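Notes for the one structure printed next.
Note that one protein chain of the assembly has been removed; the remaining protein chains are unaltered in position.
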Amino acid sequence: MSPAPEDASVHRALGLSDDEYQRIYELLERHPNHLELAMYSVMWSEHCSYKSSKIHLKRLPTQAPWVLVGPGENAGVIDVGDDIAVAIRIESHNHPSAIEPYQGAATGVGGILRDIFTMGARPIAVMDPLRFGPIDDPRSRWIAEGVISGVSGYGNSVGVPTVGGEIVFDETYKGNPLVNVLAMGVLPTERLVLGQASGVGNLAVLLGASTGRDGIGGVSVLASAGFDESSEDIDKRPSVQVGDPFEEKRLLEACLELLDQGLVSGIQDLGGAGITCATSETASRGGAGMDVDVTAIHARENNMEPFELMTSESQERMLAIIKPEDLAHVEEISARWEIQASVIGRVTGTGQLRILDGFDGDVLASLPASTLHDDAPEYKRPIAPPADLGERRAQDASQGPVDCINNLLSLLRDPAWVYSQYDHQLFLNTVVGPGNDGTLLRLRNPRNGQETGRGIALSTDGNHRWCHVDPRQGTAMVVAEAVMNIACVGAQPLAVVNCLNFGNPEHPEVMWQLAEAVDGMAEACVAFNAPVIGGNVSLYNETNAVDIAPTPVVGVIGMHPSLTTPPPSIGFPPNASLLLLGQVPDTDVSLAGSQWAWEIGGCKDGTLPTFDLQQAVRTSQFVAESVQKQQLLAIHDIAEGGLAVAAAEMAIDSGFGAQIVDHCDHVSMFNESGGRFLAVVGDELLDDFLKDAKRHDVPAIQIGRTGGTSLNFGTEIIIPVSELETAYRTELPEALGLGTVNT
Amino acid sequence: MSQRIGVVRFPGTNCEFDTIDAIRALDGEAEVLWHGQSDLKNVDAIVIPGGFAHGDYLRCGAIAKFSPVMDSITSFAEDGGPVLGICNGFQVLTEVGLLPGALQKNAGMKFLCSMQQIEFASTSNVLGQQASVGDRLMIPINHFEGNYVCAPEVLTEMEAENRIVFRYTDNPNGSLADIAGICNQAGNVVGMMPHPERATSRLLGSTDGIGLLRSLLAA
Partner (left out) sequence: MHFEVKVEVSPREGIANPEGSTIERALPALGFVTASNVRVGKVIRLRVEADSSDDAKSLVEDMCNRFLSNPVIEDSQVEVLQG
């Protein structure tokens, strides 16, 4: 029999290549029918199969003794002691947010929360690293406002605090925003459940919202195609999913109650590829098969086709695997939380996923469950560095309209307009919330709410400028920055999750960026002893065939071992010594990849400053310990905008200035040489602190004194703190609307 | 002494466990009251905590008022039992008519989560037992619909009867007369937008909510 299909246009329209069709033919040993083709098409999409990136992701370190669940499950899980485990995951919702910002972001939050409670954990924190086009572009502002409202509207209502994130505006994201969402949850270790179906005769129960036509083909249409800015957005609108946070809240509470009572042997959320993905993943993970009755699926609309029911991405649904004798109890709990529960499947021992028209009815599809995942194609796409890499790296990024005072004022931005729209305090854990370096939460026992006396720290970071200039070193610096952020709140890293936002993988340069970024991330994660326990790859981030700058975003989770006092704020206290800690920049340090070079100098290339990863490890460890020992009066890491922006943020926070000696030229003020902190130490501790730093092999240079009402760099550059504050506070409210209105 | 406090749970409530934790930290007892049951379990006082009772669809608190537990709470309040509505709980109390007025969207049309300073305007109510008029407290707010509004004659009446419990010192949401919290005529039913349970730990930035909850426990 020939592998050529009768009509090649069908599989092509579904996004399957001729080679992929042939592979399906070989796996089934026959031609697939349309339903089967639809199921392969959603499961073998880039979004679900990671077919372009898998080969590279294997190079990331994923092991450590405290890792309970690594990549490949719904969320990574680590053991944090006291029989408490923490589940964490990050995901992108970039393309849906470009089309319908509010719902795209809202359903992004909903999806990531289900990944967390799928593991048996109660979600207690969300972080949202957001990246938009230029702030002076009206459409980008519209997207930004919609996305922020969506995170706020869904997250606040579902009842999970949004405790941190990022907001970045840059030309590269015009038409293709990056909406990444991280969620974290806690669980008693013994409650950990995996998304697998086992036990022949067990039932698969679909819980939650009805299945509608929303998001049909959403996975392949929305996640695997770029957008032309003008034309097709409107046509894509019907497949946008709409979020219902109240449904999610009830679903969450019902699922946690089912898990608490031990009624569930496996559970899986429904995300991309809907019921197809959930049934086939649970079955193949459990080494089982499943019969699915499409007529049992509670549908929102009449006359839905089997392929629509099987691939719909309707939100707020879960699939639970239960024993038949527990069904009545499961139904009782579902009824109390006012969620629907339908038995749609039975676990079989055949390894086949069969889709049936009624449990005793016709077989509509039958395929080996594992082929949807394990046999998905894996591509070794061509890789090539940019042809002009040598020229780019030779550029001098220090040229431009130097005006240190106004340059500094223009680089300041207060994110409070964003995070004041998020409930960031729910659950009474938020010791250090958004707007600071790292977020710090009390770690309490999920069984009884008792304090453990320890803290969990989180930070999300990305930097497209560094990664554009040098994806490998840039990504290592991004990981380091996230670790440095949590060091500021006294924590040391335990694990990393990543969201790899890149352009079109069919462009060899993009694959080179991805490969380099993975290597840089691997180097840094090994150095910090923080394995990657989960992640997400978002490709095809492009507009009009122009790829975004490579933007790997990492989330780092860490532990504060003895949380009895809040860590120091970033604000300058008066009359103390200001120290620069960490790697000493090159004498001819470059401005390449800095915010100054991109936004003021207008040069996006050059060569990044030398980065000493081992020094960053020593420095961040030393800072975390100093914070724990309460030796610091203030601490802030130096990142975007360099030393000048870090010092300005410290001055604005407290209202006190500082007199900094030297550092009065634009290169030393704005370079972003990595691995550095600004620390303030009281006079009585200074000698001991400096000795301590030396013993830990951490360079510590006294660069000034704090106090006064102005921030001075040398004797010429003097800026009143009030002027810094005005520039800082007004930018976002003026651009995006008023957070509060005069009454 | 209101040693046992019932904390109401609607399906979309989300501050119930925070409230319970805060009460227990003050050596009070706390009991969850499921909205679908009318039994108040012999509690001495009731807190309707924050959240989104029924997703806040239609209007905040509009669906909650039909829950069986609310009939019992209305009788409990009419008999003089102490009732505190926090944030969404305040919205529910206005919907059921235990407190006058309504809470509409913030003037800035944005959800607001921030630390806010409020001032005691009256202490003749269940929260003011340990306070003086003019006391200033730092208590977080967290709402989209916190913009208090009522008819002018209702405001005049409440002011005459000392029923404005808290005013914002820097009005964040457009509330009429800077109102952050009010009470009924007897002073046993109080509604407030700020969250006292979020201001009960130095680690979390404020302990100014402790006095309010202690006052309720002592009522």
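For clarity, chains are labelled A and B in written order, and residue numbers in each chain start from 1.
Please note the rule applied: a residue touches a chain if its C-beta (ideal position, glycine included) is under 8 Å from a C-beta of that chain, and two chains touch if they have at least 3 such contacts.
What you are looking at is a predicted structure, and each value in this text was computed from that prediction instead of being measured.
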- Query: Looking at B:L98, B:C150, B:V165 or B:L203, which residue reaches the missing chain?
  - Reply: B:C150
- Based on the whole complex, identify which of B:A107, B:C183 or B:L217 touches the chain you can't see. B:A107
- Hey, which chain B residues sit against the chain that's not shown? 58-59, 62, 66, 94-95, 100-102, 104-109, 147, 149-151, 174
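The rule we apply is simple: only the chains that are shown with their structure count from here on.
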- Item | chain B-touching residues of chain A, taken from the complex the two chains share | 152-153, 156-157, 159, 244-247, 249-250, 253, 336-338, 419-428, 430-431, 442, 449, 563, 565-566, 737-741, 743
- Would you tell me which residues of chain B are touching chain A in their complex? 11-12, 14-15, 17-18, 21-22, 36, 51-52, 54-57, 106-114, 140, 142, 144, 171-175, 195, 197-198, 200-205
